[in-house]
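Every protein chain except one is present and positioned as in the full complex.
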């Protein structure tokens, strides 16, 4: 029960962020839910910003990845109403704004992956993943994450 | 009727660009159509090139994103014959070649998103999206865009 697990973890999902453009937070096609790229916004502001390995370190960026996934879960809940309708987290793409010599993208994106497993359990929460280091991200975010989720 | 809407907008789709490698412009799997990454080529040449925020500005890059999506629609039409068979634009991924301090990727990719909504309408045209700033792109293109489309 992911909703109950969030409670146990003391996590209240934020209001789902509104896209500021001609796109929507998520789209359902068949039994796949595509969640738009989420940046680490909380209360309308980035929790941290800049290029990882230059402006901020792995720990800060990992926390930012966790904030991204909370926003993603808020979007999933807005679409499905009940997170219990999630059958499987299928794919997570993690984009880390990286200095050319920063190569610890997996450690950063683990902040997102670990929370998914914690909330949905091993069976449903473990996902395929790609993690890459990009040049820069919207609003100077250090991390952006999108998801593909299988639903009942 | 997306075909009629294109006419109203005075838009003639270009011939679909041919990949210059061991891949194809699009693949259908079930009722999903995956369109390969499109760069802003028109008449066999890039409409502009370079790194956004260094070699060109947001306006130019937004126009380039629009050209990318025209190429993508040409590929969709080649595959489906009739754009009316598009049920939903599911996901747009926008890659913007970016200087490390360029953070307006959403404004650039809106050039693509806005046209999709204009052609397919709110219901079918609005899509999930990710926009990131990459280090560089094929042929020195400033933008590359790929699509997942749900078909009838």
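A and B are the chain letters, set down in written order, and residue numbers restart from 1 in every chain.
Everything that follows uses one rule, which is that a residue touches a chain if its C-beta (ideal position, glycine included) is under 8 Å from a C-beta of that chain, and two chains touch if they have at least 3 such contacts.
Quick caveat, the model's predicted, so the values are computed rather than measured.
Participant: Among A:6, A:46 or A:92, which one touches the chain that has been omitted from the display?
Facilitator: That would be A:92, which touches the missing chain.
Participant: Sort through B:2, B:25 or B:125 and give me the one touching the missing partner chain.
Facilitator: Missing-chain contact among the listed residues: B:25.
Participant: Provide the residue numbers of chain B that touch the chain removed from this figure.
Facilitator: So the residues of chain B touching the unseen chain are 19-27, 29-30, 34-37, 51, 93, 95, 97, 134-141, 144, 146.
Participant: What residues on chain A make contact with the chain left out of this view?
Facilitator: These residues of chain A touch the chain that is not shown: 30-32, 88, 90-92, 97-106, 109-110, 113-114, 116-117, 125-135, 148, 150.
Simple rule for what comes next: only the chains that are shown with their structure count from here on.
Participant: Using only Cα atoms, superpose chain A on chain B and state the rotation angle in degrees, rounded to the nearest 5.
Facilitator: It works out to 120 degrees.
Participant: Taking the mean of the CA coordinates per chain, how far is chain A from chain B in Å?
Facilitator: So the centroids are 24 Å from each other.
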